[in-house]
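Removed from the display is one protein chain of the complex; every other protein chain stays in position.
Showing chain A:
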Amino acid sequence: MSRQRRRASLALSVTAGLALLAAGCGGGDDDSTGLPADQESAGGGDGSPAGGDEGIRLGILGQCEGPFGGFHEDVVAGTTLALAQFAGATPNSSTSALEGFSGAEVAGTPIELVGIGCGDDTADRIVQEVRRLVEQLGANVIIGPLSGDEGIAIAEYAKANPEITVFAGISGSQEQTLQVQAPNYFRFYGDGAIWSAGLGDLLHNQEGWDTVAVIADDYSFGHTSAAGFIADFCAVGGDVVSRVFPPLGTTDYSSYIAQLPNPDEVDGYFWAVGGTGTQAALEAFVNGKGDLTGDQHAGNLFFNPNLAQALGTGIAGAYVGGFATLPGDVQTPEIEEYLAAADATWETIPGSLSGNEPAPPSVAAAFGFFYGYYTAGVALVESLEAVGGDISDLDAYHAAISDLTLDLPYGEISLDENRSGIVDVGLSRLVLDDAGDVVQETVAIVPGVDQTFGGTFSPDTPSPGRDFPACEERDLPWVGNAIPVVDGVPQG
């Protein structure tokens, strides 16, 4: 019996040895074993060269699970709208974007949706989803992903797979472009820091804040959002006296509020606390530091009029950073046309802002998640037009994308040398309307913001963190250039 077992072990050992041999001896100077499975190239799944004659095989990366799972419909709809508007696509359903579309074509090149990736806000999962889209379904163009860490992972994937072309969705981390610098990864929107730009200038030079305390979620988006504000506020001469970082998912913020200076010790507070934490943190502030006086607070995109439902109208007066689009009070002909196009494309879509219940598509379209994926879709269409639908020369195609300047409903967007968006940031304020309700009113548009903040952030600097960036004065290109907005009309 033991002899038989030994024989069996021997058999397994021999096969293991063969495996080693097969793995080892295959490697030649070309660093390839020559097996079918040894293709790193995109489109390897069906053996067809990516970017060949068969047109655009598009994969969209969204999130159907996790904290942003509710935006899955929104983001797919964003890209679909761009293709419906400019490439003749027809959605397969009038009540959902997730059913896909058909008939998209630009300059004679068809655009086929091969799949929609389902992320869960983790980098591991999104890498597996993109591999499925590219390596199994043969996608050669990817639009997405949605959130910060995913963006870094996908940019890395793009760098390792130069045959694909990625238009980022709405992922807000800096590093995906600033540090990874994949030549085939393009971001036609801002990042978490950019969306806080101009706020410091406004608060210091207009509202007279000299000192500020910052409280932000202790993870990459919180750090990045706070970093943009700190860089901006310090650049114009302000001082950040306190930085507090509660862990993501905190429900009782009282101990973190206690670490903040009192309202009489500081001119104001900047909040980058997201999700359900925004309200919980502000409530803890009321309990620990006294009533809210809106004039003394500013927040990133997580500040919105709904906070007044629980906190009362004391929040009125707070300034709010931007997020890709502008609040609803700004209505230019371009914005109206964009929102009308969304309503014409579907009867309803169950977007996140309507609680995933059917609602007019323009509700979702006016928010940043939808819009980020829309800008990516427009970039895809315009880049194909720029090369006459021929993407066989990928270098020329990527060069054409880099040179694009998109004339979009919420402002012009071009790319910097790292292929990241130079965008206009809309700053707003929570104010009381005539009926005494808190509404969001646009106060200024800061044009031409890029992700380096005049050199604060560069490929050689660390990622935004608890201590970075330090508070330093420096010249920012957009200081003093903010365009005031009065009653929803940009002045100038």
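Basically, a contact is a pair of C-beta atoms (placed from the backbone, for glycine too) under 8 Å apart; a residue touches a chain by one contact, two chains touch by 3 or more; residues count from 1.
Here is the rule we go by: contacts and distances are computed from a predicted model.
Hidden from the displayed complex is a chain whose UniProt protein name, among "Aldehyde dehydrogenase family protein", "NADH-quinone oxidoreductase subunit N", "Nitrous oxide reductase family maturation protein NosD" or "Branched-chain amino acid ABC transporter permease", is "Branched-chain amino acid ABC transporter permease".
Touch with the chain omitted from the figure is made, among A:G69, A:G88, A:P162 or A:G454, by A:G69.
Considering A:G88, A:P261 or A:G465, the position touching the chain not shown turns out to be A:G465 (whole complex).
Which of A:F71, A:F86 or A:Y157 touches the hidden chain is settled by the complete complex: it is A:Y157.
Within the entire complex, the positions of chain A that touch the omitted partner chain are 1, 4-5, 7-9, 11-16, 18-20, 22-23, 26-27, 31-33, 35-40, 44-46, 64-65, 69, 118, 121-124, 127-128, 131-132, 135-136, 148-149, 152-153, 156-157, 160, 173, 175, 179-180, 219-220, 223, 247, 461-463, 465-466.
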